[in-house]
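Of the protein chains in this complex, one is absent; all others appear in place.
All chains are identified by letter, namely A, B and C, in their written order; residue positions are counted from 1 within each chain.
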Amino acid sequence: MIKVEFLGPIGKENLEVEVSTLSELGEILSKDDEISEWLSKCAIAVNDEIVFNKDRELQSGDKISLLPPVCGG
Amino acid sequence: MIKVEFLGPIGKENLEVEVSTLSELGEILSKDDEISEWLSKCAIAVNDEIVFNKDRELQSGDKISLLPPVCGG
Amino acid sequence: MVEIFEGAIPVEETLSKWYKSEKSRNYGAFIPFVGTVRDEDSIEGLSFDIYEPILLKWFEKWQEVAKERGAFLKMAHSKGDVLLHESSYISAVFSPKRRVALELIDEFVEDFKKNAPIWKYDLKNGKRIYAEERSQKIAGSGLLK
Partner (left out) sequence: MVEIFEGAIPVEETLSKWYKSEKSRNYGAFIPFVGTVRDEDSIEGLSFDIYEPILLKWFEKWQEVAKERGAFLKMAHSKGDVLLHESSYISAVFSPKRRVALELIDEFVEDFKKNAPIWKYDLKNGKRIYAEERSQKIAGSGLLK
């Protein structure tokens, strides 16, 4: 089971899903109307490390975070 | 009468001289062994404004300052 | 070290504490950057969310960059609401050398704006509105689109 969390302004409860790659997760999230619009704007972290490869394999217990556009300061 | 002051590390008492241009002042100061070595390193101010023209005319009461290399901070 | 405050940062105390803590460590230059909430666009203040795990990792990477240059960084940020003319952000560099300090504070603050996982909201008419038009996509955004 993979845990997915939506940070900052996305305002959606955490999900738990069964997927084995980020690509598969992307397919699932793109079908969710609340989330699909955020996908093009969000960076993705796996276990709190931002990742750049969509084919990355996931393991049960991994935590995925969606990080929308930031503005600290 | 022109007043000449030597700032910072030069460590020389003020002078009063009769000159009508900065060039003339330069000739006088270059004959002073204590001062001549400083001339190539010093900027010159007339009445507290740094000047860049050696032919500038001086008027009685003007104050000339010699500013050696600086290091604030 | 990242200090997170609920609400506004106590700026005077924080600057004093940081100055005192590094004063005898032979850094010749100390440059803090203090960010204060401006009265503009009829806002009542700003509000912030922070995702601390990634903020700390981002900060530790910069601390390594600083260390390679002989320098040292500190940072404080608010979460929750910060009202007009209160301060929400301080970062600071300590360095033996002036040039290193001036370059590092610039690079660090600019990368902070681009990549630190902090989200800003305008407080307007009692509502908390995501400041999307002032926000920037983090490097790597759009991976799942």
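What we mean here is this: contacts are C-beta pairs under 8 Å (C-beta built on N, C-alpha and C of every residue); 3 or more make two chains touch, one makes a residue touch a chain.
Predicted model only: the values in this text are computed from it and were never measured.
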### Query
For the chain that does not appear here, which of the shown chains does it touch in the whole complex?
B, C
### Sites on chain C contacted by the missing partner chain, in the whole complex
11-12, 15-16, 19-20, 23-24, 26-40, 85, 96, 98, 101-102, 105-106, 109-110, 113
### Message
By the contact criterion defined above, which parts of chain B meet the unshown chain? Give residue numbers in ascending order.
### Response
7-9, 22, 25-26, 29-30, 39-45, 48-52, 54, 65-73
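The rule we apply is simple: only the chains that are shown with their structure count from here on.
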### Task
Take the average of all CA coordinates in chain A, do the same for chain C, and state the distance between these two points in whole angstrom.
25
### Query
When you check chain B against every other chain, which residues touch at least two of them?
none
### Message
Two-or-more-chain contact residues of chain C, please, as numbers and ranges.
### Response
none
